[in-house]
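The complex appears here without one of its protein chains, the remainder shown in place.
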Amino acid sequence: MSSNSADRKWVWIGGIVIAVALLILPFLFKNYRVFQFNLVLVYAVAILGLNILTGFNGQFSLGHGAFYAFGAYTAAILMSLYHVPYWATLPAAFVLCFVFGFLVGFPALRLAGHFLALATFALALAVPQLLKYKKIEGLTGGVQGIVLSKPEPPFSFTLFDQPLSPDRWLYFFTLFVTALMFLFAWNLLRGRVGRALVAIRDHPIAATAMGINLPVFKSLTFGTSAGFTGLAGALGAIVVAFVSPDSFTVQLSIFLLVGVVVGGLASIPGAIFGGIFIQYVPNIADSLSKSAPAAIYGVLLIALMYLLPTGVMGGLHRLWAKLRAKPAA
Amino acid sequence: MSKLLEVKKLCASYGATQVLFDVDFTLETGHITAILGANGAGKTTTLRALCQVVKTTGSILLDGTQIVGKSTESVVRMGVAHVPDGRGTFTGLSVEENLRLGAYSRGNRAEMEQDMERMFARFPILKQRRHQQAGTLSGGEQQMLAISRALMLRPKLLLLDEPSFGLAPLIVAEIFRIMRTINKEDRVSMLLVEQNASLALDLADHAYLLETGRVALSGPSETIKNDESVRRAYLGY
Partner (left out) sequence: MEGFLHQIFSGLANGIIYGSVALALVMIYQATHHINFAQGEMATFSTFIAWWLIQNGWPYWGAFFFTIAVSFAGGLLVQRIILKPIEKAPVMTNVIVFIGLLLIFNAFSGWFFDHTIKSFDSPFPKDSALTTKYFSAHQIGSAGVLVVVLLGLFAFFKFTPVGLAMRAAAQNPDSARLVGIRVSWMLGLGWGLAAAIGAIAGMMVAPIVFLDPNMMAGILLYGFAAALLGGIDNPVGAVIGGFIVGVLENLLGAYVIGTELKLTVALVLIVATLTLKPAGLFGKKVVVRV
């Protein structure tokens, strides 16, 4: 009744405040910080991709770094060799990675649980070596990788005495793309598709009996997930303006998984928390000691599995439910 | 006749859902007792409670010793063998390995070999399939294997959960005949959960009828068999 419309009013106000904050954010900070924000968004999209596969559909992937790398290199090669404008590389990366993921999805059909984790782990481990392969050096730039230049903003603009630099322009671009991808995911997952994904995850035999074509669906999910993460990779390449084989080690795949777990499996907004986490925590941990990031990640992963298996979003939901339940008493 | 099993005010829950409400029953040594009831009445839960596989409150005395709160492994080592619904065979291991595992907690090599021979004598088909993977056996053969494995424990009390489930009538008759023999010759007390009431009442000395987690009726099987309401609801005539 009145509490409902009051709630909705707050949600609207909150939404507007957040939107305004997001728009003026890049002008409140130095370029380097904005660059970090961009990475948060990029990782959020990558994590969202992984979540579609692992959280919603229950197919474990320890190899999403491979798709990220594929998307990144696609963008880099298109921009440096074929002079494709940066924004056009995104759909290309999505499509190519979708196909790549779909193809990977086929052998994955036979695998489950740890075996799928194992196969994808192997994929992740093999990627840097593949990227360094001498025979395709002409395309990939070999060990040195490919250097790109950040796009110039199409117009000039100043706010709070800060100009619209490439990093800030990229911020808006990335924000826009991220919002689009999240909307796309939300739309995709809330309807029949989403329910089918979850059904496959929880009761595969029953799902088949209900007429869901498991092989096609699971492969399509793999493809979509790869597409998202690949697009994020392309976006990442644009934001960082550099790709090299050693940027895409197995560590990236592990970090993406960490992001999914931290944010919350099968949670769309959780991907944002995941992105924040994997962007900032290594920096903080790094200042403690050389080995610290890995140890902290390890301990955090384990602690999360014990205390917050549903991630930050799950924890927030529970908290929210507790707060709302209070008046009844 | 001494009481092998004395259950008082047994309550059991799966998480937040309570399934058994203050169930009381006893089992005399050497007897076969049946627990009857429709789907969801709590029969399987009762057997699980006796093995402490579910959360229980109340009192369960096995030969005078309290078993509520003990681990499943400890209860088993006290002489309670459970043939669960679905047989519970180790499908990846051979028939012989399944039998060996039945005697695992006893630790007596010589007795185990003897007991295996007796099982093979009683169920010749198991001897034939001795080295075969248990998962490849038919339903009836797996049931025989499950019962044999339980007997390898030389248990005081044998719990059987729906032994007739999913089996052809001829096989069921054979298995029930063998159970009667086991009870008479080896003096193994049995607690039998069955949906097939007439089969159970033919075998058992005593019966309890469970309805939605409570004991609705109890008595010697002859009496229960002739009870009007039971006949109409469970025996179909």
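Residue numbering begins at 1 within each chain, and the chains themselves are lettered A and B in the order written.
We adopt the following convention: a contact is a pair of C-beta atoms (placed from the backbone, for glycine too) under 8 Å apart; a residue touches a chain by one contact, two chains touch by 3 or more.
Just so it is clear, the structure is predicted and the values come from calculations on it, not from any experiment.
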Chain not shown: contacting residue from A:Leu164, A:Ile254 or A:Val312: A:Ile254
Contacting the left-out chain in the complete assembly, out of B:His31, B:Arg100 or B:Arg180: B:Arg100
Omitted-chain contact residue, chosen from A:Ala88, A:Met305 or A:Leu319: A:Met305
For chain B, the residues touching the chain missing from this view: 51, 53, 71-73, 76-77, 81-82, 84, 88-93, 97, 100-102, 104-105, 107, 133, 135-136, 149, 153
Residues from chain A at the interface with the omitted partner, ascending: 54, 58, 60, 62, 107, 110-111, 113-115, 117-119, 121-123, 125-126, 129-130, 132-135, 205, 250, 254, 257, 261, 265, 289-292, 294-295, 297-302, 304-306, 309
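Assume only the chains that are shown with their structure count from here on.
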Length of the line joining the C-alpha centres of chain A and chain B, rounded to whole Å: 53
